[in-house]
Structures are given as structure tokens and as C-alpha cells.
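One chain of protein is taken out of this complex; the other chains stay put.
Each chain gets a letter, A and B, in the order it is written, and its residues are counted from 1.
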Amino acid sequence: MMTLKVNGREHQVDADPDTPLLYVLREDIKLNAAKFGCGLGQCGACTVIVDGKAVLSCVTPMVLLEGKQVTTLEGLGTIAEPAPIQRAFMEEQAAQCGYCIAGIMMRAQALLQRSSKPTDEQIRAELEPHLCRCGTHMRILRAVHRAIRLMDTADVSSAASGSAK
Amino acid sequence: MTGPSRIVAGIVAIVLLGGAAAAFAIVWRPAIAAVEPPRPLAFDAALVKRGRDLAAIGNCNDCHTVRGAKNFAGGLPVPTPFGTIFSSNITPDTETGIGRWSEAAFRRAMRSGVNREGQHLYPTFPYDHFTNVSDEDDRALYAFLMTRQPVRAPARENQLSFPFNQRFAIAGWKLLFLRHDTYQPDPKQSAEWNRGAYLVEGLAHCGACHTPRNALGAERNSAQFAGGDVDNWHAYALNDRSHAPVPWDADALFAYLRDGWHPDHGSARGPMAEVVSNLSSVPSSDVRAIAVYMAGISGTPTPDRKREGEAALEQAKSSSAKASSVPISLTNTAGASIYAAACASCHASGRPLPFGGVNLALSTAIASPDPRNLANIVLSGVQAIEGERSPIMPGFAASMTDAQVSALLSYLRAQFSNHPPWSDVEKSVQDARRAQTAFLLTSPPPRNAPVDPQQREKP
Partner (left out) sequence: MNAPVILDRRRVLAGGGALIVSFSLTGAVAQQQDAPAVAPPPSPPGSLKTSPYLDSWIRIDGDGGITVFTGKAELGQGFKTAFQQIAAEELDVPFASLKVVTADTKLTANEGYTSGSNSAKDSGTAIQNAAAQVRALLIAEAAMRLDQSVENLRTENGAVVAADGRRLTYGELVAADMLHVQAQPKSKLRDPATFRLIGQPVPRVDIPSKVTGGAAYVQDMRLPGMVHARVVRPPSYGAQLTECDTSPVERLPGVVKIVRDGNFLAVVAEKEFQSIKAMNALAGAAKWKEAANLPKQDDLLKVLTSLPSQDTTIFERSNPAVAGQKTIEATYTRPYQAHGSIGPSCAVAEFVDGAMTVWTHTQGVYPDRQGIAEMLRMPPASVRLIHVEGSGCYGHNGADDAAADAALIARALPGRPVRVQWMREQEHAWEPYGPAMVTKLKASLDGNGKIADWNFEVFSNTHSMRPGGAGSMLAAQHMAQPFALPAPRPLPLPEGGGDRNAIPFYSFPNARVVHHFIPAMPLRISAMRALGAYHNVFSIESFMDELATLAGADPVEFRLKHLDDSRGRDVIEKAAQSFGWKASQTSPHDRGYGFAFARYKNLAAYCAVASEVEVNRETGRPRLVRAVAAVDSGQVINPDGLINQIEGAIVQSMSWTLYESVTFDDTRITSVDWQTYPILRFNAVPESVEVHIINRPGRPFLGSGETGQGPAAASIANAIANATGKRLRNLPLTRKRIKQAIDA
């Protein structure tokens, strides 16, 4: 039995230590966003955030996760209250089949958490581990740029409301 | 002044003047007159092609091109113990490149490390090797470079502290360390060996990475190919001090340099990736010559060494044949569990190279004196090459803590080598985290590597 902290909640998980995080998330905790694309660390569809950094959950076995915080797409927001990255992808309609999108959003989220204004070149370099077969790349990039703007506005408005007190 | 003191003063003056004159003579080099940029069509096509092959052997594009920027336009930061040097623009641009250099000026730069204006070049540009390049080959290289696309890209300011930022200091360095014509053909050896020696000692400048350097940054001739350090990578010893679990021979070296991998050794990644990428495009006879010469450097393995090699191959074969039997438990967060859970699925799967992970019993990185290379690879993995079939390994920098990486590295050392444990592993890991990003971000991306021999001639 192992304790795994996911999206702020603790879960007791009965999985062998060599089980990749991806299967624990999907099967034991019943989360959908992180996807099986290859199981080999080649496509990025399984990406989640662990202790603030984007990782490929299909090649991250449970043995590495003791005491760490896992964040999945579900932990960022909901349809009713989407996070900036989710709003941005909805507003840009940045998906065709959508299978690759969750992993890409988590990678983008991790990037934006550590760097508030990455350049287009930096975003493209950051997304290198991710494959998209439908060819939605242009929209994905637009969505990440949009998320930057949304986060900017959010900061400004919260700063403004803070100073108004 | 009295008579004797006048004489002393006179002698001192003469010595000083003489010393100054001598110093001047050592330091000062004349400018060579600028020429009208030669027309590309003036060069013979076959000569240009020869120059292209030589430039590939010399890896010019590797230092003189930055990822994402134009070919040969320079600007690559090369970290040295003395500061950072930026590579120069060697396109035929007339203002910021070598467009106004005559062939004589180019040849002087290659032979003696002096630019057209007469300034000394930092030996980061390995003219201590290029001095061995024949005039004929210099001519071909000149033809090749002068027919490249001119790119306007002004030189970047080197980041060196005093006194290293004084170019005349280089003159002193040259006086001490630059030897011309260190390569001499050996009539006792085959033509192929001699060709290899000429290339290795000259253009290919293998020793620039693979030979240790002294405190002033010059290669230690007494320790040729005993292993060197570049940008937080260890360039392995290639002589009898090689730590490769399976000893190298000419055939293995040839395959490795030509295709970028060998089943008994692994794939060429890290800074070697670009080298093998370039070598895959030059005449295979040149690559074989290099392999033959370097096999001579490795020497014939001793019987002990041979036995160790066979044992390593045996360990590799048997561990791939069955699933890992190492018990994994959560309480044993030591490397054994991490290896079994995160690495074995690729590295013990038995899938052949270059697309399967090399069995770690065959890894030189694990057998090396320090864990730097292993740490670099574990942290950053191996990236895909655009549009080419090539190995991909995920990096574990984000999913493993320093303690976890250290535990893994220590386990790999114990499990897959017969060498004593490394010390200070955790510090090596911390250093590796910081340093590897620079290499990954600035170096031009490799191509052509490693090649599945089945696919060699295919698109």
C-alpha cells in the first residue's frame, strides 16, 4: 500500500512499486486526462506534473513518487471553473481528436508556472516531446499564447483588486 | 652614473630592449592584405566536394553553427576553464566573416592560429591539430568555405577575465605548446594507418577532447588519448586506459563511427552524436582509416581484458533473456528498485540496438572513472532527431530527485561494472543538472544518427 498525493488529495494505492504512474492514475484513481499513447516515453500523451515539473507518467514508476505531489489536468480546473490553460484551449478550439491535448496542456502549464512570458521559440522547444497526429499544432501554439495572456490579465486584475482594498 | 653601472644599465637596456624585441617578435603577426571576395564559381566543383568531406571530418559545422542559426555563422559558446569563448563566423561574409581572407590567410589560421588581421586565435580553435593539415587539404577547405552562403553575424564578445583576455598571452602559450608537423608518416605502417594518423592527429582532432590537458589548457602529450573533459562530459580514454567493458577493435570502431552505434558498446550520443553524424557522410575509406589508427591506439587487449570483455557480453546476453529477478520493494528505494522499474523495460528487453536500450553491462559510461556522462544521459535522455529514425530515451531530470538519481547511479556502478564505487555521486548529479542544459540548448542538432544498417541507403 502506498500513499499518493494527487491534485491535493491523498489516495491509498495498492500497486506494485514498478507500476508506472500512468496506470495508477487511470485505473486506481480513475482519472482520464493522462493517456496511454506509447508507454515508451516517446509521445507525451501521458504527461502530468510532479512537484512542479512535467514528467512522462508512463515511464515514472511508483517507486519514485513517495512524498511527491502529482497534479493532473483534472486538478487544474473544471468545465464550470476552468484554469487559464483550459479556457485558452477551449477558446482557441485547439483540438481535433483531442487525444494528445491533455499531455500538452500539462507541459504548457508547467512551463507557465516557471516562466511567465516564454517566447514562441521557447514554447515550441518545450513541446518537443509531444506528438499530435491530427496536425493541430498551430492552434495548440495559439492556445498557449492565449493562456499567457489570460494569466497576465488574471494577475493584473488580482493585483488591481488587491490594491483597491 | 658611474662606468660599471652605465655598463650594467646598458646591458639591462639591451636585455630589456632585446627582450621586448623578442617578445614583440613572438607576439606580433603581420596582417595579410584583404582580398576581393573570390567568386564561388571560380572554384572547381571537385575541390569544393573534397573540402566538404574534409570539413565534415573536421567537424567545422559543430563549433561554428549555433542551434537555430545559420550554418557556419559562429556564435557557439564554448566553456573553458578560463572563461567562455564564442566561435567565429567562417562564412564568406565580407564584413563579419572570412570573405576577404586569401587562401594564405586561411592557411596561416589553420597552421598557426593567427587570423587575417594578425591577431592570435584562442586554441579553443584546435590549430594545434590543424597545423598538421596539408596545404592541399587547406586549399580544399578554403574552396568549400568560400562557396558557402555568406551570413552577416558579428562576432560575439568572449567572456574571459584578465590576463586571458589579452591575446598576446596566447603567443606565450603557443611558444610553450604549439608544435608544427607533429604528425609524420610512419613507413612501417600501412597506407591506411597513415591516412588515419594524418586525419586523427590533424583535422579530426580527436585528442582535443580525448586527451587530458595541463593547467594552461594544452594537451598533455605524454598522456595522449588518456581521456579528457569537455563541457561537463568526459571524453573517454581511447588508449590502453580505456574503460570500455568490451575492448574496441577496428571493425567495431568503424561501425560506431560510420553508423553511430555498435551492439557491444551502445549509441553515440552527447557531443559524439554530431561527430558520427558528420562521419556518416564522408568516404567510408576515411572512416576506416581513422578506425584502423585508433585501434592501434587502443592496442591489442591483454588476455585479462579479453576475458572481462567476454564476461560483460555474457552478462548482457543472460540478463536480456529473462525478466529481471531483482526484487523490487518500496522500502528499497535504492537504485535496484529504480532500475528494475524505470530502466529495465528498455535496457534489458533484448531489443537490438540502435533502437533498443544498450544492455548496461556494456556501458562505458558506467565503467568510467566518474559518473558525469551517466548522470547527463539519465537526466536529459536522448532526444528525437527531426524526421529521422533515431533512438529516443526519456530523461529523468523531472521525475527523479538528486538522491534518487544518485542511488540509481551507484546501483548501476555496482551491478554492471567491476570497478570500485564512485565518490561524491550526489554532487556530480547536481553539477550535471546545471551544466547539461547549455549543451542541449546551443549545440546544432545532430542528424544521421544512429543508423540502422538495414536503412543505411534508404530515405
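Brief remarks on what is shown
Following the convention adopted for this analysis, a residue touches a chain if its C-beta (ideal position, glycine included) is under 8 Å from a C-beta of that chain, and two chains touch if they have at least 3 such contacts.
From a predicted model like this one, the values you see are computed outputs, not experimental measurements.
Contact with the undisplayed chain is limited, among A:4, A:70, A:131 or A:148, to A:131. When the full complex is taken into account, the listed residue touching the unshown chain is A:105, out of A:4, A:63 or A:105. Chain B residues in contact with the hidden partner, per the touch definition given at the top, are 49, 61, 71-72, 148-149, 322-323, 355, 384-392, 447-448, 452, 454-455, 457-459.
Against the chain not displayed here, chain A makes contact via residues 15-16, 19-20, 23, 26-27, 30-33, 35-40, 42-43, 45, 72-74, 77-79, 82, 86, 89-90, 93, 95-102, 105, 124-125, 127-128, 130-139, 141.
Going forward, only the chains that are shown with their structure count from here on.
For chain A in complex with chain B, the residues that touch the partner chain are 2, 16-18, 40-42, 50, 53-56, 59-64, 66, 121, 128-129. Chain contact summary for the complex, chain B toward chain A: residues 68, 328-330, 333, 337-338, 340-342, 346, 381, 383-384, 392-394, 397-400, 404.
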